[in-house]
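The complex is shown incomplete by one protein chain, all other protein chains being positioned as in the whole.
For reference, chains read A and B in written order, and residue numbers begin at 1 within each chain.
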Amino acid sequence: MNAVEIQHLSFRYPNGTEALRAISCSVAEGSCVGLIGPNGAGKSTLLLHLNGILPETLGKESYVRIFGEPVGRHNLDTIRRTVGLLFQNPDDQLFCPTVFEDIAFGPQQFGLSARAVNTKVQDTLKRVGLCGFEQKSPHHLSQGEKRRICLASVLACEPRILVLDEPTSDLDPRSRREFKILLRQITATKIIASHDLDMIAELCDHVLVLDGGTIVAEGQTIKLLNDEALMLAHGLERPHSLRHLHPHG
Amino acid sequence: MHIPDGFLDARTLTLTTGLSATGIALALWNLRRILPPRQIPLIGLTAAFVFAAQMVNFPVAGGTSGHLLGGVLAAVLVGPSAAVVVITAVLIVQAFIFADGGVLALGANIFNMALVGTIGGYGIYWLVRHVVSGLRGQLMAAAFAAWCSVVLAASSCAAQLAFSKTAAWGLVLPTMAGVHMLIGIGEALITTLVLVAIAQTRPELLAEPLPVNGTHAFERLAFGLLIAIGLSVFVSPFASSKPDGLEHVARVQQFEYKTAEKPIVPAPLPDYLLPGIRSPALATALAGGLGTVLMFGFAFLLARTVAPKQEGSNNR
Partner (left out) sequence: MHHDFIDRYSRLNSPVHRLPTGLKLITALAFLLATILLPAPWIGGFALIAFILLGLAAVSRIPPGFLASRLLMLEPFVLGIAILSLFQPGGGKIFFLLLVRSTLCLFSVLLLSNTTSFADILRVLKRCRIPGLLVTTLALLYRYLFVLIDELERMQRARAARTFRSSRWKTWQVLAAIAGQLFVRSTERAERIYAAMCARGWKA
């Protein structure tokens, strides 16, 4: 079964901007899919549809299905438990006064007991390598640490699909490397939107190229990213790592 | 205007804490009815905004500077009930993290700034806005209301100090109100300019205050409160010179301060007490009234000056 299936999805913001035009695509379970395209292509908007934050209302023949379930008002709880969304800006995602409360937020909403929440927070912190950070406030963390806490806050909900919006922007090379290692260890289905094409090349086996609200190309990562003409036509470029043919890892 | 701990007696503290708790409970209750869930984070963010905006220093003269207080600004931006919660939150954080304003006196400070200042100010805003239309009317209303809110809050603060016998009413009111009639001009200017800036980038944020329906009862309540405050401000100077007046400090100290008023105290704000009027109470009230009328005119001119041209005939 496909983890995500999208049919004919269009979306227009209240101010009239047409962000998505009749998008259809699917993501196989267990795969890691890259979503690339120029600024304003509609990447973030598309991601917001995956766990039902957008839209308020859906067109008739269009749908977003998560493991076969069409996303709708009635099953938002399950959908949001299934799909974890990592936002572009850690300051938007970490909205609690302390790290503990932030990671506990999801599990608490899903009705776990206080003790279970506590264990969950400890486990998740260990997973992202930040044990002992419970009582810190987000404003005391470095960018790299913030990103990892964001990831922890999503992982604590145990999503089967992990959706990441620009997970490595504003990270220094070391934090980026560490973050990529973390991502690789996660077995859930992953959808990564990013301009970091080297990371996409490294992590993803499949790529969707989005421009002007439509999917303009789709296929195997290495093949697409090596297509210089396609890359340049959509505000991208052939990643450095592929030019020199020395695959990392 | 943040009263530190130690200035108010137990009686005043209990009274103001009770009144504030009731006011906040009412505001929260009202919000629960009218606030859509997606606006909940906005209240917290508005509180953070007001707090941060208070840290912007506006140069005045000779190295001094003033800053925003933000009660009316918040009320115009997110509605009166939400503004009560916003200013309350700001005051709580200021008291607990910065020790700015007392912890025991929190009730009193919330009463002055979040209730009297914000709701009173919003009441005036609402009144003026219904008289003068358009964005210009909105700006003028905000300017005048911002000034009034500061003066109202300061007068309420003065009343508490007098009620606690910390200072004599006949002195503390003219001083507090007088100083804040000047500070209020800054508040009016900043509030208006910030609103203009918002109107230029995102006019829709001003077009429709947050609580669309169900505000009527609350607005009427605010209106009633406003009249009460207005009365107390203009009537209380007289009351204090009578034995059955607002508080018995006056009774005890009436003789002394009446004689002390002019010769010993070189009137804290000389232009505030009008010359040629014998009763200091009458002079206070008249000066207050005159100041209010002047400010109304100033607000009118200010709105004319700073309103963005193309938005002249915006919403009602």
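Following the convention adopted for this analysis, contacts are C-beta pairs under 8 Å (C-beta built on N, C-alpha and C of every residue); 3 or more make two chains touch, one makes a residue touch a chain.
Remember, it's a predicted structure, so these values are computed and weren't measured experimentally.
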Check: shown chains touched by the absent chain are A, B
Given B:Leu15, B:Ile34, B:Leu104 or B:Val132, the correct residue touching the omitted chain is B:Leu104
Among B:Ile34, B:Ala48 or B:Leu286, contact with the omitted chain is made only by B:Ala48
Listed in rising order, the subunit A residues that touch the chain left out are 48, 51-53, 77, 80-81, 84-85, 87, 89, 91-98, 101, 105-106, 109-110, 135, 137-140, 153-154, 157
Residue list for subunit B contacting the dropped chain reads 2-10, 13, 24-25, 28, 31-32, 35, 37-49, 51-53, 55-56, 58-59, 68, 77, 85-86, 88-90, 92-93, 95-100, 102-104, 161, 165-168, 171-172, 175, 189-190, 193-198, 200-202, 205, 253, 256-257, 260, 264-265
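Operating definition for what follows: only the chains that are shown with their structure count from here on.
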Between subunit A and subunit B, the Cα-mean centres are separated in Å by 47
